[in-house]
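With one protein chain held back, the other chains of the complex are shown just where they sit.
This part shows chain A:
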């Protein structure tokens, strides 16, 4: 820690205020959880639908149906994207146009997106409109028509545009690919039957009271079947980590990803979270590389940026170091990045850096549970996978206890295990895993 005298007066005041809020908070924080109560989700089971709500008493509400139907679970490639595109299309009761216009009139927004694990249909609206949007979500989930002409006129076209966009993005290419060879409106409709069942979805409300959500869910989600029907079954094999190396030639840019088994939602490893923020890469202050090891590593090769992230999934996680920039800069920066990781494994982390990294990791955990997309996704995804929401805020306490010794063993384990290395771009210049000193 930096000595108090070295700080400016403003910083001293902030530090003092922080200490005093800690005292004040103890009064109303929930006994069982270390996180503030407005951050945690309350779960209930309403007529078979698992719901989670938290209420920050704001004027707006986010309500989402989170289904266990991410790309990981699709039985054939492209089905998740197809189902995502069919969200809020013609239903038995209303046309897609009417749904959109009505939502517009109420000032609401309808969004559908997917991750590797979950498919999310989300509505954002003013607090008092909860009955309307609960009905809308239930309708989108259980009564969509999946017509041929909508597939041909809208869905297929958008999927092709998305594919083209992905192909042009060197950084994203290392992470995903979608293919529409197995795709038509019939396969999407039978996939929807397997996905949209009460046992497979969760309804997550952010900014709604539990009583209101329960009331309307009970009324409108009646038509959703209790268990999956139809011929298709989800591909729900457990994740296995293999490691490996992949190299893809691309003219649109250069990117190298070095990945290691990381921390998952199911089994949270605080030392990985701290390691990710210690490696970091994104400076939190302007015009300076900051304290993180990767930004220092990238500073010596201009034009390259290196960032470390922990991608958490329900039963597995991936700690990734992604380097982008010009080919030669990426080459140099990736070598520096591996050196930085090795220095952590040898215990070369200063006490000050560790304090900063712990603080940063804790801040990231808390700020990401404050608002925005990730909380709904994490809560909903947690419910459909394990029955209880992933409370990101609760991990903050574990992060505080990470010591230099923990970090050293974690980094050592990563380097001794198998890495996954992907290189996209100018393959003549981009390094092989072996050149980087990683085993795959």
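Following the convention adopted for this analysis, contacts are C-beta pairs under 8 Å (C-beta built on N, C-alpha and C of every residue); 3 or more make two chains touch, one makes a residue touch a chain; residues count from 1.
One rule holds in what follows: contacts and distances are computed from a predicted model.
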item	value
Hidden subunit of the complex - UniProt protein name among "Probable electron transfer flavoprotein subunit beta", "Translation initiation factor eIF2B subunit delta", "FAD-binding PCMH-type domain-containing protein" or "Cytochrome b-c1 complex subunit 7"	"Cytochrome b-c1 complex subunit 7"
Per the touch definition above, residue among A:92, A:109 or A:148 touching the missing chain	A:148
Positions on chain A where the hidden chain makes contact	95, 97-98, 101, 105, 148-149, 152
